[in-house]
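After the structure tokens below, expect a handful of questions from me.
Let's look at subunit A:
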Amino acid sequence: MQELVDSLVADGFVPGGLPLWVAYLGAMLVFGGIVVFVFILPIAGITTWVERRVAGRIQSRIGPNRTGPAGFLQWLADGIKSVLKEDIVPSAADVPLFKLAPYVVMTGFVAAFVVVPFGGPLIIADLNVGILYLTAVTALVVVGILMAGWASNNKWSLLGGIRSAAQIVSYEIPAGLSILPVVMLAGTLSMQGIIGHQGWAPWTWHVFDNPFTFFAFFILFVSALAEGNRTPFDLPEAESELVMGFATEYSGLRNLLFFMAEWGNLYVIGAVVTTLFLGGWQIPLALADHPVPRIVLQFAIFFAKAYFWVFVAVWLRWTLPRIRVDQMMIMCWKYLVPIAFVNFMGTAVWMVLFPAGVPAVRVLLSLTAAGLLVAFARRVVFHVRRALLTREELSFNPLSTARVMSRG
Partner candidate 1 sequence: MSLINTAPEMALTTKIDDFLNWTRKSSVWYMLFGLACCAIEMMQTGGPRADLDRFGAAPRATPRVSDLIIVSGTLTLKMALRTKVLYDQMPDPKYVISMGSCANCGGLFQLAYSVCDGVDKVIPVDVYVPGCPPRPEALTEGLIKLQEKIQQERWLVRKPVAANA
Partner candidate 2 sequence: MAVSDPAAVHAVLRSHFGDAIGDLAGTRPDNAGTTVAPSAIVEVCRFLKTETGLAFDCLSNLSGVDYPKRNIIEVVYHLYSYRYRHLFVLKVEAPRDNPAVSSVAGVWSAAEWQEREVFDLLGVTFEGHPDLRRILMPEDWPGHPLRKDFVEPEEYHGISTSRESLLKT
């Protein structure tokens, strides 16, 4: 970033006499704007489309398919429509807080992208406290949600806000404790540094470094889901219980901001677990010599890894029921926190005992993971084939409109 501006100044692109800090600020605004509008908003939007299409498939439906190819532009229609809707502020609401809340949530979510390494050099700022910064700004979301819940002056919203506060604050602890092993292994808090400590090959990833990090990875993912208010932890907006929780009274653009943050957060979750545990954007060096294809490839591999976890989150959402608020707390404090702590201590001990790591354990863990994936894939294939078989059997009724309507 700084280098970019410096080189621009050196090349004379920046008018002389302009203070250097203005150039920096301008560059940041431009680059930030590009990231927000070209990457963050579309990624949140497209995730909604993916979610609806995947949900459709899971539920033997089709999902949106009228807007653009396979309904791809659905998110655009939803977004623009929401922006154009009437903006209602309830008369009993605490107006300034009510109006501010979505932006606080949005700030927390967008600020997280500052340290997300999209690939090779593609990072807005490689802070030396990167992962610490990330946990800090994502926790800002809870302030916004609590504000929304309180300011709406609606009891469902309030309950949702309180649930969210309890949930996010609690799950920060297992999440933090699961990040620590990685930080210890890499010896740095910087996102690029953590990725740099891993290689492209699965057995060099942190997740397979030792048995403790293997579990830490899953705890981090579960805690991240809880912080992102995703099923089975979607209590703050539990539709069947709290109508829409903290967002009940929000309409139009403000509601859109909440939901953009939710879906965008999914990508942040995926990016964080990819960075910390799954080797980030690392690719074999032999693949690409020239910087441009290399960066593209790195971006693609990072995006694919991160988006896989977005898909997993979507898939969990449409499979699992929701847990109750006391069970959620029990799960956090009685199970996740102690296990995460054991992982943390265990990793420390492991590092003392085997400073260079144990290659056999790494390979074994990688193979275990591969085995799990294969077993799972076989199950998926089995179910898909059976579903196709029953679909043929189903068309027994000449009166049935099923075949006509499911076309398209």
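The definition used in the following text is that a contact is a pair of C-beta atoms (placed from the backbone, for glycine too) under 8 Å apart; a residue touches a chain by one contact, two chains touch by 3 or more; residues count from 1.
How were these candidates chosen? In short, all candidates are chains of the complex that A comes from, given by their letters.
The structure presented is a predicted model; accordingly, all values stated were derived computationally and were not measured.
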Of the candidates 1 or 2, the one touching subunit A in this complex is 1
In the complex, the residues of subunit A that touch candidate 1 are 52, 56, 59-67, 71, 73-74, 76-78, 80-82, 84-88, 239, 243-244, 247-252, 255, 401-402, 405-406, 408
